[in-house]
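One structure is given here, and the rest of the page talks about it.
Shown here: the complex without one of its protein chains, the others still in place.
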Amino acid sequence: MFRTVLIANRGEIARRIAGTLRVMGIRSVAVFSEADRGALHTRAADDALPIGAPEPGASYLRAEALLEAARRAGADAIHPGYGFLAENAAFAAAVEAAGLTFIGPTPEQVRTLGDKRSARALAERAGVPVVPGAEGADPAALQRAAKSLGLPVIVKAAFGGGGKGMQVVEREEDLGAALDSARRLAVSAFGDATLYLEKRLERARHVEVQIFGDGRGGAIHLFERDCTLQRRHQKVVEESPSPVLDERRRRALTDAAVALAREARYRGAGTAEFLLAPDGRFYFLEINTRLQVEHPVTEAVTGLDLVRLQLEVAAGGALPLRQEDVVRRGHAIEARLYAEDAAHGFLPQAGRAERVRWPSAPFVRVDAGIESGDAVPVHYDPILAKVIASGADRTAAIERLAAALDDTLVHGVITNLPFLRALARSREVAEGRFDTEWVEREFLAGFSALAMAPAPELALAAAALAERLLVAPGGTGRTGAEAVPDPFTTLGRWRLPGLG
Amino acid sequence: MFRTVLIANRGEIARRIAGTLRVMGIRSVAVFSEADRGALHTRAADDALPIGAPEPGASYLRAEALLEAARRAGADAIHPGYGFLAENAAFAAAVEAAGLTFIGPTPEQVRTLGDKRSARALAERAGVPVVPGAEGADPAALQRAAKSLGLPVIVKAAFGGGGKGMQVVEREEDLGAALDSARRLAVSAFGDATLYLEKRLERARHVEVQIFGDGRGGAIHLFERDCTLQRRHQKVVEESPSPVLDERRRRALTDAAVALAREARYRGAGTAEFLLAPDGRFYFLEINTRLQVEHPVTEAVTGLDLVRLQLEVAAGGALPLRQEDVVRRGHAIEARLYAEDAAHGFLPQAGRAERVRWPSAPFVRVDAGIESGDAVPVHYDPILAKVIASGADRTAAIERLAAALDDTLVHGVITNLPFLRALARSREVAEGRFDTEWVEREFLAGFSALAMAPAPELALAAAALAERLLVAPGGTGRTGAEAVPDPFTTLGRWRLPGLG
Amino acid sequence: MRSAWRDGERVRTVEIEPLAAGRYRVVVDGVPLELAVETLADGRLRLEGADGVTVAEVTAAGERRFVRLGRLDFVLRREDAARRGGAASQAGGLEAPMPGLVTRVLVVAGDAVRKGQPLVAIEAMKMEHLVRAPRAGRVKSVVARLGEMVDGGVQVVELDGEA
Partner (left out) sequence: MRSAWRDGERVRTVEIEPLAAGRYRVVVDGVPLELAVETLADGRLRLEGADGVTVAEVTAAGERRFVRLGRLDFVLRREDAARRGGAASQAGGLEAPMPGLVTRVLVVAGDAVRKGQPLVAIEAMKMEHLVRAPRAGRVKSVVARLGEMVDGGVQVVELDGEA
């Protein structure tokens, strides 16, 4: 097993990886940009090294800085987490060239599966159906392809998983602008202008299967996750098992995922994503060659630590368990807590989380990237934490999630907590009746109206009374020179007069 | 189902019960003594009512105050938690007489099973072997009984479960004093001078079975807990499953527990405790007619919420699940965090927990009764929290427990954390090789030596540097008038100069 | 003591008048409340009114106040501060909607713009947002500079006739 692992990431996932490393007795080394100095993920690791300026391109995306940190820390392996360089084949290759272990698939697999074209070819070889689509960097060719697929189509960067920057184009006249903007984001986020077009299936669900491969053709699955609840094509609530799969369809889906993993001679943890049409047919979307944000729901229903499995596969070159050792029990559901204003177009927020309180209850897990007083920098994905609840059945899990979200408090930065709370208590979620567009199509208007209703008189009374009864250092009586305070250095926490 | 439940308890268990009530949408009402004003368990409930002075006899043990609070709060049921009045038949009867539901067995069952004599008679009727013992209030008769059982014997109060006030008498000349002191504590803690003597089995393990009965002769078990790791006859680390039971013996033990529950027509949650001798034979000890401190390990391996099951049985009069619905998976282990000085005879501690940080990690659960700044009153059982870790196997669970204990921080009051950390990393615990006396017999001397070794130079340097670099309001430069500060009002937290 | 608060699109006023012994008369938008107020040890406020007891937790973050009432959260903004960026906001979107990097500046002072025309692009966390003209008019000045990091609520463009 490895002695020292460098975690090439930040926030909740870096902290979560450090936790497993500590349990396994492996030294963990965090990295941090200047914006993350003192961040929770650096406090969770055994050591932390600076890697550059706040902009991702100057730090978390800078392969040479990460390798240099690994060298300084004496690391023998690098865990990339998700996002950043997790699906960058050149980085995986550079890690191996430096004589370290990349905790993930081979660079070749990252490249093949990260390229939609070769991934789709793989699926066809494995006998798994794919969604009609096209790929390329030439705007004119993409325009033609979109028309032949038939609108609506989905436009996104070919590299990098997830729904970031994904756009739905309904009308032909919007196609040019959408391609232009997607191209710009693809270049800035992934350094590659290649785009991917896909026929948009209506009222579909997003269901994915967690796979683990030994790199030699052996593979198992850890059942599915249903990630249908999305806003702006980004997952926001995920669960396992899917509320709509019967055992026969579950079997067909997991069989398809294992067939893909075997065909790819896949190594380590991956996720085969599928669209599930209302008629029950499923279509392969892509394989994410990394740990998924929503992996905790799989951990909750299987009782397995996926980061530990990743480390064991990477160190031992074999799967530490057989398919029949993977036993599913009960139901788990995760809500992603983002610094974003759900009532105003999900605009990302930043600032300082002045006061944070996480729920603590049986069958509730919180993977958090911040504590009270921590900064939420503008530079990164605004995920703050994940709240995961499990139970003997889906209803119990959802009830626990709703209660846990009630008990969550984040003050100082606007979050999607009100949105998550409303979602967890909605009838459609309780009944499992939704598709990937349902939030925007049916849920959001009602939520926004609620969110924009006037605050109760008591809330205003409390705010005004607090002003009078509590002392907020720096919060009141600013001079003109301080008129534009830096949100990252404002202290802004109340103290009781006489105690401070 | 109930609409409002009064929780007649305090600390971590009151908070944990409030959590399940919230998930179920039931209003929770906490009670508090003057020493617990603003305590975490009152903040966790929907409402909180004062019930009297700090001394338990003036508050948490005062049935009429609790009933009056229940009436004021409009409660339709009372959950007693563990300790205090949980096993007091008169209280259970008074609750029912007031027209409320007592969440527990019938008053008659509390009485019968709380009396060692009738409990042993029950076991004999159910065909379950018992440890040789005797019971009574007359010192002379007890002296004679002890001699006929043969020393060593165990002396304890006949009422009230757990190991509180339990004494081992090895020599005849110590018998009188032990009976005298046990009698005094029995009167003060349970209001009854009856004592119980028991032949002490050497090198035995303590294994217990969680049972649930429907009150009409139907009963199921939720597997066993091994609570062999004890100090001063009080459990400190518990796990499920037991590391020494094979499937055949597990079956025999759970069958015996279910037979007891059926014979008693037991209602609700209970625990059948057994001693397991080195030869594999087991002997019935007693039935605790309440939720057990260590119930979370059962919850972790079964995925069931035991408080919810209690409420469902109490409200519905039927078991909400069958034996075949109870599926065990993996291993779970719990460590009890006490405010006690393990290196100095486990003397209970009190004060203010100035700074508290609980671990947050996958497969780790913390049931805590305090947060930073909370008081630890002298008047009550010094349990602060329970840290529960689970895993696919025993080794994984113990590794997670050790890491979670490392990540736990309680400053301001002395705790048994160093003791728990050492225990979680000991070879004997890893190998499961211990009995109920092992801690005192083999572990404690080494631990104490370690605990009393000089602190590293760096610790002293840090303390002295903190004095110089940080400002402790009230901590330094006290005037003579403040020479004996009240430990419960001392602020004592550091601030950075210039930020305050 | 009178204060004004931005609550979403609204401006609301609160008047506080201390009565005896921790009691206050609080008038919110003309609606009077009488409250017994206790500051709890952890800084929360226990408010007892005609409708019962509510515990409120108020956190200051710059000019914003995060208010927790029971299990709900509200975000208010002190109106003196809100006025700075808020006036532009009411006039229609001439402020940065979020903190971010100014990636494109599409107009210069003096440009005539039509309603809805993109003026400035701001990018944060892989999302691009266009600040558009809320109405036809002429650009008086461009406050934002290309490549600059701006806070949410900061004015980025000034249209003719704007304060």
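Letters are used for the chains, namely A, B and C, taken in the order the chains are written, and counting of residues starts over at 1 for each.
Everything that follows uses one rule, which is that a residue touches a chain if its C-beta (ideal position, glycine included) is under 8 Å from a C-beta of that chain, and two chains touch if they have at least 3 such contacts.
Model, not experiment: these values are computed from the prediction.
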Note: the excluded chain touches shown chains A, B
Listed residues B:Asp36, B:Asp381 or B:Asp435, member touching the removed chain: B:Asp381
In the whole complex, of B:Ala97, B:Ala121 or B:Ala462, the residue touching the missing chain would be B:Ala462
Omitted-chain contact residue, chosen from A:Pro132, A:Gly373 or A:Pro454: A:Gly373
The missing chain sits against chain A at residues 38, 47, 373
Considering the entire assembly, which residues of chain B contact the chain that has been omitted? 164-165, 181, 184-185, 188-189, 341, 344-345, 347-352, 354-355, 378-382, 406-407, 409, 411-414, 417-418, 452, 454-470, 472, 475, 483-485, 487, 490, 492-496
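Criterion: only the chains that are shown with their structure count from here on.
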Compared with chain C, which chain's mean CA position is the farthest off? B
One chain pair leads in contact pairs, namely A-C
Where the centres are mean C-alpha positions, what is the separation of chain A from chain C, in Å? 29
Report the inter-chain centroid distance for chain B and chain C in whole angstrom, where each centroid is the mean of the CA atoms. 50
By the touch rule stated above, which residues of chain A touch at least two different other chains? 406-407, 495
Per-residue overlap in chain C, given as positions that touch at least 2 other chains: none
